[in-house]
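Note that one protein chain of the assembly has been removed; the remaining protein chains are unaltered in position.
Up next, chain A:
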Amino acid sequence: MRQLYRFHGGIHPPEFKELSNGTPIVSPPLPARLVVPVSQHLGAPAKPCVAVGEAVLKGQLIACADGRVSAAVHAPTSGRVVAVGEADVAHPSGLLQTCISIETDGLDAWIEKTPLPNWQEADNETVRAFLRDMGVVGQGGAVFPTALKLGVSHLDTLIVNGAECEPFISCDDRLMRERAQEIVEGVRIAGTLTGAREMLIGVEDNKPEAIAALTAACAGTPIEVVSVPTLYPSGGAKQLIRILTGKEVPHGMRSTDFGVQCFNVGTLYSLKRAIVDGEPVISRIVTLTGELERCGNAEVLLGTPVEHLLAWAGVNTRCDGVIVGGPMMGFPLESRVAGVGKAVNCLIARSDTLLPPRPPAMPCIRCGACADACPAQLQPMELYWHAKAREFGPAQEANLFDCIECGACSYVCPSQLPLVDFYKFAKDEIWAAERDKKAADRARARHEFRQFRIERDKTEKAERLAARAATPAPAATPDAAKADAIRAAMAKAAERKADVAPPTEDAKRAAIKAAMARAAAKKAEQQDAGTPPKPALDDAKRAAIEAAMARAAAKKAEQQGTATSEAEAVPAPAPKPAIDDTKRAAIEAAMARAAAKKAEQQSTATSEAEAVPASAPKPAIDDAKRAAIEAAMARAAARKAEQQGAAAAEAEAAPAPAPKPAIDDAKRAAIEAAMARAAAKKAEREAQKGQDPQP
């Protein structure tokens, strides 16, 4: 028997696996339409390389990997591309993402398959490029491009993660039971590529059939199947590495620093399919479970709308929402039209009977149960106090970023605190602050350079004048000088006019966005607070301000000279006309903020005290300043929406007699709003749903 190690903490939640692990993997009927996201992996989204209207074959490349940290996307079936554009995806942010929609033709006709039969002779680089172009990514949840993880040699231990510790999920279990041979082949390939000294497949001992199947498939190979004790979260990469090797990979270090690399069983299965069978990743096994008539595992074509799968499996009427992933680390699905991506391992149709809502939260009683359960050996209650008090520095000191968000602490907390929400909130706030700081630093550097340039020009001019004054003046000097001055002034005016007249695309866009942000943020604020709309600026005034802002932006563009520096602060995808989609408020606000900062930089020379709310449009000199104020207001509104939520979060410490949905939602909205600001998430859609828990 191999010696196993223990990780600290861990929990034994009810498993609910028997709901779905009893039946073989099935293939759902082909949906009429697939919505394939181009970003199904960590890193740069793939670049669509098909046009609307184009016919595609099953397995055809439809979006190419963009750079090293990326992975290609392929057509999951044959059909016609009907749209390339933003659509709902199953992602925690709930944001729209670029997707390629394919109308299926029912033929399911394959493109010619391109295996890599001589992979053993090929150099590592070639194999990795191949895998990237076959869209092979980690299927355990992080969807990290597998090619990157194979760029190591002389590995001590290759660990294959078949632990599948989260309740409800059984896709890896079924895969291991039914396709053990192919997994083992994948392990062998990965082991050869990484030069692994030993290869271990770790499986929790609650899956004896999978262990048996794998053990049989491993007979005669150096690969060892290890049964590990069932204990959540043994399927966390770091935890499994600890269990099997005793090595502790701290936060901020790579497992390869310790000679270990970890792959999910599903990943190596897809790796085998790519290399040996020449099939790119176009499907994955998804556990369909919960309030369904037919729970089980399905081999789902990527891009299959969740709706289609649920309808096929028969949703019970009790179901009031869908969880993507497991109940410990999953997230609520925003829209059921979203297509399944490579990260989606489980869909749980939830109901209050299945997953009863938590009792109202009480204050932390410092019982330490969370610390006893934490696999990262943190003091979760401490992180919670700091996050709640917005003390982000101390939270970081208490190793906030070591938290793997496994939810074990929250699971055991007798005060029923939603601890992980607080950690996510704190992390997002810290990230946002860092981004803000970076942007500010950039702006400051630009401003300082501009000041330097102006100074330099002034001195040079003075020197020139002095030099000219030193030379004897011709007779007509006074008149000529006057004429010169007039001509120069006219030229300057003309130049300025020219600069204003054709405002650059960027400038225009910045102005539009600032205005949109302001409107959206205001709307969001009103929705969140539930207060009647405030008396708006009258239209004329607003129009004036917006015009001024446009001018300011134009001027700014002129002053900055290049559109590139602009693009840096305002990463602008083509703006959709007439977007009043409130979920964009946060992004827009963030952009407005960036614009504001920039504008502020320009007007710093005058005075900071001017940054009071503008009541009426002033002459054009103040344009830049006003733009700054406008944007600042947008930002303040967004922040206010967030703070209102935060106040509610505070109120959580003093819960209402009965679980009040409103308070809960407000609290969520707080965290959401902050997350939105930071990671561009959907605060306002949440707020909209205030009274309606159903997505």
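Convention: contacts are C-beta pairs under 8 Å (C-beta built on N, C-alpha and C of every residue); 3 or more make two chains touch, one makes a residue touch a chain; residues count from 1.
Keep this in mind: contacts and distances are computed from a predicted model.
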{"item": "The complex's invisible chain, by UniProt name, from \"Methionine import ATP-binding protein MetN 2\", \"Sarcosine oxidase subunit delta\", \"Ion-translocating oxidoreductase complex subunit D\" or \"ABC transporter permease\"", "value": "\"Ion-translocating oxidoreductase complex subunit D\""}
{"item": "Hidden partner chain, touching residue among A:Ile285, A:Ala398 or A:Ile430", "value": "A:Ala398"}
{"item": "Option touching the unshown chain, where A:Lys113, A:His251 or A:Lys437 are the choices", "value": "A:His251"}
{"item": "Per the touch definition above, residue among A:Thr126, A:Thr221, A:Asn316 or A:Gln377 touching the missing chain", "value": "A:Gln377"}
{"item": "Positions on chain A contacted by the hidden chain, ascending", "value": "7-8, 11, 13-14, 167, 238, 242, 247-253, 257-258, 320-321, 323, 325, 327-332, 350, 355, 357-360, 362-368, 371, 375-379, 381-382, 398-399, 402, 407, 410-416, 418, 420-421, 654-657, 664, 668, 671, 693-695"}
